[in-house]
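One structure is given below, represented as structure tokens, and several questions about it will come after.
The complex is shown incomplete by one protein chain, all other protein chains being positioned as in the whole.
Chain IDs A and B follow the sequence of writing; residue 1 opens each chain.
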Amino acid sequence: MSEGITVAEVAADRPHALGEDFLQVENLKVHFPTEDGLVKSVDGLSFDLQRGRTLGIVGESGSGKSVTSQAIMGLHRGSRAQVSGQILLDGEDLLQVSDERLRKLRGNDIAMVFQDPLSSLHPYYTIGNQIVEAYKVHHDVKNSAARKRTIEMLDRVGIPNPQRRIDQYPHEFSGGMRQRAMIAMALINDPKLLIADEPTTALDVTVQAQILELILDLQREFGSAIIIITHDLGVVAEMADDILVMYAGKSVERGPVNDVFYTPQMPYTWGLLSSMPRIDRVREERLNPIRGNPPSLINPPSGCAFNPRCDFRHQVDDPQRCVDEVPLFDPEQLHPVRCHIVPARRKEIFESTIKPRL
Amino acid sequence: MTEPTVPAAARDAGETGGQRSGDVLLRVEDLRKHFPLKTQGLIRRPSAPVKAVDGISFDLDAGETLGLVGESGCGKSTAGRTVLQLLEPTSGKITYRGEDVTGAKGERLRGLRSDMQMVFQDPYGSLNPRHTIGTIIGAPFIIQKAKTEKGVRAEVQSLMERVGLNPEHYNRYPHEFSGGQRQRIGIARAVALRPKLIVCDEPVSALDVSIQAQVVNLLEDLQSEFNLAYIFVAHDLSVVRHISDRVAVMYLGKIMELADRDVLYSKPMHPYTHSLMSAVPVPDPKKENKRNRILLTGDLPSPINPPSGCVFHTRCPRYRTVLSDTDKARCTGEVPQLEPKATGHLAACHFPEVRADVAAAEDTVAPTQ
Partner (left out) sequence: MFAYTIRRLLAAFVLLILMSIVTFLLFNASAQDPARLACGKNCTVEQIASVRHKLGYDKPIATQYVLLIKGLVAGRDFPDDAATKKNAPQTITHCGAPCFGYSNFQTSLVSTLIKERLPVSISVAFFAFVLWMVFGIVSGVIAALFRGRWPDKILVGLALVGYSFPTFFIGLVLYTYIALQWQLVPTPEYISPLSDPVGFLRGAILPAVTLAMIYIAGYVRLTRAYVLEAMGEDYLRTARAKGLNERTIVIKHTLRAALTPITTIAGLDLGALLAGTPITETVFNFNGVGKLTVQSATNGDLPTLTAIVLISAAFIIVANIVVDVLYAYIDPRVRYA
């Protein structure tokens, strides 16, 4: 305290260090052996999340965002995937717990909403059957009680006529209603952590608006922590408290939502923001795409995985470092960035070059 | 109610939604595409058809981009395909360069095909996996028996280079390319014969954001180079805003609103357009928190039995909250025609209302009235 900084100030500076982190992911690696070589889908990812907060994981296809969510659910168990690191949920390492313990946590403490509600629901069973099953596996109750609870939940997520709809099959529901049913199924056990993996990507935009609104509403009511995984920066802007940007299986930038949107620091994030057409403003000139193609996960570029596509390598004192050395990512910082350009220089580039383009 | 919705006189006076150059390439009048269905009873007879496209009219100038937006099931893709006569129109008239080409067959249709092309959404499904990309891009030359100066191969390779593919990859197969590159292949095939019109059906929806921008830029470059007209079918309102000159909003097979891009996004009039625009999340957290979202209730009605009168009235927020009973009777009883409500701004609504707040477009260039 000799420097005159109070604990509160430190905490305000580093909100993720406040209290106990509910979910801590440490150096998570998920590798898949294939005939062509080892696919490093997630390669040393760390982040944490507190109760009642929402983390948005953003990235393009192949960035490892969905694989991360499946690793948290333990869905890679029994497959060929090699998973290492730590996933602590309330201090319990999900990678170490027994299958039986994990089974008890799944659906009860951690629940998941998937991208495509049609293929994620079993076509041969009624909506009610599938939700009742999700409830009964964690609660020793009679069918009638589970059914009553299911109808309540369907009603809560905005499905009209739940007493009738409960006995219908998924194909009799519209896309939006199916996703509502999925959310009802995920929330029926009042989970502490909800993972939504591209929950609205398969939906129309007016339906997406309804579903996002519903998720926010339910979070206020149940206080769950949420991880929302998406490629849509608009969706995270609406939903997230914090944002984690992933590229080639690694985190490249993380921070509170306003910091990442208004003062992004990583050239890849700049590229994402400036390549997007915007509904809220006119861009008279051409879009600024990120050049090149997403990297191979089997032979990712050495050093910084983004270096072959990066327009700002010359801004590093020794550009060779980008090829030789993986930039460090300090998860203890408020707004960590995986980049060799020195922070002051990055701020300058953003203000002078990037911001006017956005 | 089957006559063209915009009188010819009004159209000539620039009342077709937006500022126009006047060089009309394509005119679509009251185009309909209905898909027949059969009843489920003991004796199956044709029942009410699915009205996928139900009387749309618009003009397209040479070198212009018309965005066709709407949600799934609104008929925008069917409309694009029917305009190209990949689907046979049920009724209506398609005029290309002053000539009625509706129902063209055989040789005449093939001639049209070299002027009108299509780029598809799915770059995986629309390329034959057993053909090399040289064959794929060269196919239009062979089919149309087009003469090439230096032979098909040289022509194809220069096209490949033009769309940003390595010409040395002439003999490779589609699976060896990434999604973005495959879309470039599809585009090269479409522009091979220097068409005048390309219908782009969700050309970038399957692509990642960073790749999307590359393809959008490519489409824009080719447009200015070859003076192409695009009908750009998409559900992504942001991409449509970027690429289009004019935009038509579709709902249940009908055009609800049609105007210049800037007018439509800054001063939308139709309640459906309001909901659609306000639903798009803006990648700007502060704006996003301030925004007023107009949520639609209920599901899309069936295109087999669309609602009477205005097809949108069952979900219309204005109908539900603002209108008086006599006004409501008009919405349920009378089909609103797509007609000018302001200069160059068409809407199919009995009670339109300009709202500037919905697209969060406060920094838009002020529209010219």
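Throughout what follows, a residue touches a chain if its C-beta (ideal position, glycine included) is under 8 Å from a C-beta of that chain, and two chains touch if they have at least 3 such contacts.
Since this is a predicted model, take the numbers as computed values, not measurements.
In the complete complex, the residue from A:Leu55, A:Val83, A:Leu121 or A:Ile279 that touches the missing chain is A:Leu121. The chain not displayed touches subunit A at residues 70, 73, 75, 103-108, 111-112, 114, 116, 119-125, 130, 133-134, 137-138, 169, 171-172, 182, 185.
The working rule: only the chains that are shown with their structure count from here on.
In terms of their C-alpha centroids, the spacing between subunit A and subunit B amounts to 33 Å. Per the touch definition, subunit A reaches subunit B in the complex via residues 60-61, 174-177, 204-210, 212-213, 231-238, 257-258, 261, 271-273, 275-283, 286-291, 293-294.
Contact residues of subunit B toward subunit A in the complex are 71-72, 178, 180-181, 208-214, 216-217, 220, 235-239, 241-243, 262, 265, 275-288, 293, 295-296, 299-300, 359-361, 363-365.
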